[in-house]
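One structure, pasted below without further comment.
Shown here: the complex without one of its protein chains, the others still in place.
By written order: A and B. Residues from 1 in each chain.
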Amino acid sequence: MEFWVTQLFNGVSYGALLFLLAGGLSLIFGMMRIVNMTHGSHYLLGAYLALTFLTRTGSYVLALLGGALAIAVLGVIEWDRFLQGLRGQELAQVLTTMGLALIFQDLALVTWGGDPYNLKIPAVLSGKYHLGTFFFPVYRVFIIVVALGVAVVLWLVVERTRVGAMMRATVDDAEMARGVGINVSGISLGVFALGAALAAVAGVVAGGFLGIYPGADFEILSYAFVVVIVGGLGSLRGALIGSLLVGLLDNFGKALFPELSYFTLFAPMAAILAVRPTGLFGRA
Amino acid sequence: MAHVGAPWAQRLGLALLLLALLVTPPFLPPYLLTLLTQTLIYAILAMSLDLTLGYTGLASLGHAAYLGLGAYSVGILATRWGAGFWMALLVGIALATAVAAVFGLVALRATGVYFLMITLALGMVVWGLANRWVSLTRGDNGISPVPRPVLGLPWSFGRALPFYYLALVGFVLALVVLRVIVRSPFGATLIGIRESESRMRTLGYHVWLHKYLAFVISGAVGGFAGVLWAYYNGFVTPSDLDLSVSIEVLLMVALGGRGTLLGPALGAGVIVLLKNLVSVYTQRWLLILGLVYVGTIRYAPEGIAGALMQWRRWMQRARAA
Partner (left out) sequence: MTPVLSLTRVSKSFGGLAALSDVSLSVGPGERRAIIGPNGAGKTTLFSLISGEALPSGGEILLFGRDVTRLAPHRRAALGLARTYQITNLFPRLTAFANCVLAAQALRPMKLHPHRDLRRYPEVLHRAGEVLAAVGLAGKADATVQDLSHGEQRQLEIALAIAGTPRLLLLDEPTAGLSPAESTTMTTLLKGLDPSITLLVIEHDMDVAFALTDRITVLHYGKVVADGLRHEVTANPLVQEIYLGVA
């Protein structure tokens, strides 16, 4: 019993982190059909920057916002300088974003060195909640709350606002959207920046329990891809369900079948793709 | 169908290249010789990817899987069962072919960015197994030492020079096979599919079948590269089939020039030399590699071969003027 509850909780909280990471990636995929290898870099750089802000200001909130904002700006530059002109050229997108990711990795190594760090979490978020015989770390509950908050806000923006309507129109058919006068490049820029900022938030949050270290960018990137692939490119609902699914599969897989844990993650993914090439909630 | 340079110039260039690869190695410093061996093996992998990426227009993000399947076949067979070269070669290629045949069924249901994503996912399935099926693959630690092959020839392939020539034979073999394929009627259909899938379909081609065959052949040749890779390195680890390897092969093909076979081989040489030589002089080789990625797309989107072709056209126009 205790095993199941604990693993379930861990799986859900890891899923929440993945949603923070993959929600933005999925939006970027859906709108621009861009394979973005820098998404992991945004995650890692966001965490590193927050680390620096935290030591300078001592404020966790400032560090979180500062990290997210700085990465949003970085995203704007990337989009504007490198990616905007590569619409529809998948190979060029993969190689350009891969190059940028390598450059970012090296710059991070120069700036912060090779040692692993832990982002010190504020006192209010440390400790555990006791519920009967169960213990739930406050920090993991915090992650779930943040992810839920982000999910609700994103959902409201996409489904209930004018900008959201334009975004949906662009996901459905960019040409048509352009035709009816929607500023597709402006929206794309905004979504790319938003996706980058969300990845940074995920990085900052993860810095508190997974740590910050060189290589974390590419490690987490594969998970983000799996979520997006399983959920379907461009679908928020898909990203949410995909995150939960991957979080749980990863946790239970590692706990129950340590020999085959990646397999328990990737094999269901391959099975889903075999049946639905566009993912659970994706549209062709 | 479209080749760089006049046929005679191309043939002469190819002959000179092969002659140089044949004659110069005994005079090269040992370090350069190992890099050249590495280049030849990666060239096989890049050429195998060129069949799908360059000729058929299918960008796969999971090609390292086939390198890994070939390499692990050797690693496991040679260290556990003491299998010889021919056995390991056969199993390595057969396994890569079989897995490509299954993956092709899944991946070719999609196109464009979805194809990219599915091949990435499938590549990760193999990577995940290499990482965690510890009882078979020894996980992170990898398999070592893989003994160099014994072929009953008077030379010991434990030494660098004979092994180089073994890799050269493998490279020439792969080049010849792929070159025959791309110049055959079947190869022409792949180019047709790259240029216009819809037109091929109404002309009467079973487009899916042609793509599928190309995908499987590409995997098989990739497995062949993996077999040589395991023998060359003397060990096999999950990092051999990392996502970054798949992307690096894409870079080799793009850098050398898609759809030219020798271009991607050249691209493999540039990247292997760059990665190894630059790291001797500076710690910042990741940065430089990153710049090569970005720069290739910015300044030579058709690769070295494409740039050469453009230069030739430019010269012709200059002469005409």
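We take it that a contact is a pair of C-beta atoms (placed from the backbone, for glycine too) under 8 Å apart; a residue touches a chain by one contact, two chains touch by 3 or more.
Just so it is clear, the structure is predicted and the values come from calculations on it, not from any experiment.
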Wait, the hidden chain, what does it touch out of the ones we have here?
B
May I ask which residue of B:141, B:184, B:283 or B:310 touches the chain that does not appear here?
B:184
Touch with the missing chain holds, among B:11, B:80 or B:206, for B:206
With the missing chain put back, one of B:156, B:196, B:283 or B:316 would touch it. Which one?
B:196
For chain B, enumerate the residues touching the unshown chain of the complex.
1-2, 180-181, 183-189, 191-192, 195-196, 198-207, 210, 213, 217
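Here is the rule we go by: only the chains that are shown with their structure count from here on.
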Which positions of chain A touch chain B when the two form their complex?
29, 33, 35, 37, 82, 86, 90-92, 94-96, 98-107, 109-110, 218, 221-222, 225-226, 228-229, 233, 258-263, 265-267, 269-270, 273-274, 277-278, 284
Quick check: in the complex, which residue numbers of chain B touch chain A?
53, 59, 61, 105-106, 109-110, 112-114, 116-118, 120-122, 124-125, 127-129, 131-135, 243-244, 247, 250-251, 254, 284, 286-287, 289-298, 301
